[in-house]
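Here's the structure we're looking at; comments come further down.
Just one protein chain is left out here, and the rest sit where they should.
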Amino acid sequence: MSYMKKSPWILHYDGSSCNGCDIEVLACLTPLYDIERFGIINTGNPKHADVLLITGSINEQNISVVKNLYEQMPDPKVVAAIGICATSGGIFRECYNVKGGVDKAIPVDIYIPGCAARPESIIDGVVQALAVLEKKAAAMDAVPAAEKVGA
Amino acid sequence: MNSILFLIGFPLIPALLLLLIPNQFMRNWITRLSAVIIGGASIYCAWQFMGHGNQSFAWQPQFIDQIFFGAEMVLALYLLIRCIRIKPHEWYIPILILAQAGIMVYCEFVCDVPEAAHTLYIDNFSIIMGLIIGIIGSMICVYALSYMRDYHKHNRELKDGQRGFFFILFFFLSAMFGIVFANNLVWMYLFWEITTLASFELIGYPKTEEATRNAFRALGFNSIGGLGFALGILYLVRFAPASIHTIELSELLKPEVAALALIPAILISFAGLAKSAQMPFSNWLLGAMVAPTPVSALLHSSTMVKAGVFILVKFATVLHGTLAGGTLALIGGVTFLMTSIMAVTQSNAKRVLAYSTIANLGLVAACAGVGTPETIWAAILLIIFHAVAKGLLFLGVGSIEHKTGSRDIEDMGGLIANRPGLAIIMLIGILGMFLAPFGMLLSKWVTFKAFIDASPILALLLAYGSAPTLFFWAKWMGKLVSIPAGEKKATDKVPADEWWTLSLLAVMTVAACGLFPLISTCVIAPYIEDATGRVISLGYGTIIMMTLMLAIIILLPLAFLSAPRTSMRSKAYLAGANLNDVSFTGSAGLVQPIQMRNYYLATFFNEKKIFTASILITIVLFLFMFGAMIVCR
Partner (left out) sequence: MQIKTALFGIAYILLAPILGGLLAGIDRIITARMQSRKGPPVFQPFYDVFKLFEKRNIVVNHTQNFYVACFFIFMIVTGVIFFAGGDLLLTIFALTVAGVFLALGAYAANSPYSHIGADRELLQMMAYEPMLLIVAMSIYMITKSFHIHDILAYHTPLIKYLPLVFVGYLFILTIKLRKSPFDLSTSHHGHQELVKGITTEFAGPALGLIEIAHWYENVLLLGIVYLFFAALNPAIAVVLTLAAYGLEILIDNSYSRLTWRFTVKSSWIVAGIFGVGNIIGLAVYSYFLLK
């Protein structure tokens, strides 16, 4: 039985967001929405995280950063692009410095549109991301257990 | 008895040979051979006398006293001639040398010096010291062969005086054996002064201005102690009441004269405190670190400074229960606390080791001052483990310095990848210094228990002092085990002489830890029983636990090395700004290398302030100790 769904830890990264979506993400952690009920913890450390919540679009400066963070997350992991900027670049899509949405840098599993995305949408999106996470965990389980736990 | 005479006399032969023979190949083999002979002789001596209690010998060949007196005067004259090079602020040194010589002349010609019925002796404690000198001392001499060769290669501007260097090393070993086996205090005084001379010459070996000044400081501080020793002898032959009108150590240690023997005991212990660099004399040892590393290992951690605490532990039964003894213990305890704190602020590896040495010697001094059977037991354990582990660490630092060019801890990062052998040896040494189940920790545990029963103040000093020791040792280990990405194994090898010595010492460190119950029961406990009449025993549950922990520490790395590597490699977390394994993108897009430095707490523990405070405290304690010596018995 997989416990991925019962204890998803998130890493929250602001790509080039105006902070609107970020504030909504943090609002989810407040007593009003309290996502710690679901065992979700906001860790600041990719090595401890299962779900990467990214807001804002990808530009020249942050594309390597996002790739680095994604690489440093251990499997299984999912990425949720929050807000329309992270999905496709939003209203800044045509700007000279904006490359586009998060999928220009890393594979995205869930797109949560909105400007800013509401906490209800974010929670809904994360719950769907967890379903994807479980599928990935199951696929990883097909690999022998010895390979997962290192020396 | 012949083996004792052999140990004292034999090292003079290689000393002279190494002084006279210029051929390097022959010298190397003379050194190695002599080391084996001396080591073997000390083992044989131990085997011969172990378990037979305290034995004394009446070795008194014709004119030996006069010969030794003559040697004493020659020594004083030689030092006075060397004092031509002193600076004005070192004015006190020739005065001290003259005073000491004057006292000895007065004793010899004016006073009635009693005959010493037994001039030499041996007991388990002397055997332990003899083994330390014979085995560790001679190993260090072998190490010095390749070390000095590299030393002069790196320092071409220095004059090559290796012949004199090795002469003094072996001469020193001879004197050290003399100290631990001499029952005649006048003879011990001569050997004591020879070690002071050896220290002076060896510290000044580089002949630089810094080295010369430090050598004179060592001479000066040790002469202050030497004056105390001379005054002790003067008291014994001129002012002492009839029952202790003797120059034999064994007579002074008899339980029935303990109260009377306090004055000479304190005076001679004063010499011991100076020689083991207790506060306020610590600076000479710190300064002595400019000497080549074998000197630091041999004289200033494993043997000579041990002579200082050796005499303290010998007098422990006399110091027991007296106010003066308690004050002496406090001096040791305060030294331990203060030097442990100051060691945190040092990044120069040799200075850390020096401060740590003084701290451990302070602990031994504190044990000796208290003088209960448990503390004497703890003191001897501390001496054994410290001699082995600290010697190992000093030699290790020496080898690291020659291979990497630096003795700064900050430059030792990644050593476990770069030079795994050296790093592991250093780790064994450091573990031996502070971690359970290793020796020093054991000794500290025993000491703590002994202190709580005898003197809560000392227990508190130990509690506060052991915290900083944990900090600076673990910090150093952390530097050694960190592996910067891309660090490759170095290709040039550590010289064979150094490698053999280091490995042997490392094995001895681990063996001493594993065998400590055996050492304690078979060697130390009988000595304590003889000296104090009490029987010491270890708790079996604890022994089992310690052995188990030791086994785990040894087996775990082996298990790890044989297990398959299945984890995925990733980069360190740097907020995603990683460029590659060794650098990241800093502000304004500049490429920065990944660098880390340890905390040194230089402003939190202000070395100057702490040093000044401890000098003041210990001077007051010394005055109090002398006052208590005269007033209370």
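Per-chain residue numbering starts at 1, and chain names A and B are given in the order in which the chains are listed.
Keep this in mind: contacts are C-beta pairs under 8 Å (C-beta built on N, C-alpha and C of every residue); 3 or more make two chains touch, one makes a residue touch a chain.
From a predicted model like this one, the values you see are computed outputs, not experimental measurements.
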Which residue of A:Glu24, A:Asp50 or A:Asp109 touches the chain not shown here: A:Asp50
Residue among A:Gly15, A:Gly56 or A:Pro76 touching the omitted chain: A:Pro76
Hidden partner chain, touching residue among B:Ser570, B:Ser583 or B:Asn606: B:Ser570
Where the unshown chain meets subunit A, residue by residue: 2-4, 6-9, 31, 34, 36-39, 41-45, 47-48, 50, 72, 74-76, 137, 140, 148-151
Residues of subunit B in contact with the chain not shown: 414, 416, 435-436, 441, 445, 448-449, 452, 456, 459-460, 462-464, 466-468, 470-471, 474-475, 477-479, 481-485, 539, 541-542, 545-546, 548-549, 552-553, 556-557, 560, 565-574, 594, 596, 598-599, 604
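As a convention for this text, only the chains that are shown with their structure count from here on.
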For subunit A paired with subunit B, centre-to-centre distance based on mean C-alpha positions, whole Å: 59
Subunit B - residues contacting subunit A, complex: 560, 563-568, 570-571, 573, 575-578, 585
Subunit B contact footprint on subunit A (complex, rising order): 13, 45-47, 64-66, 68-69, 71-72, 74, 146-151
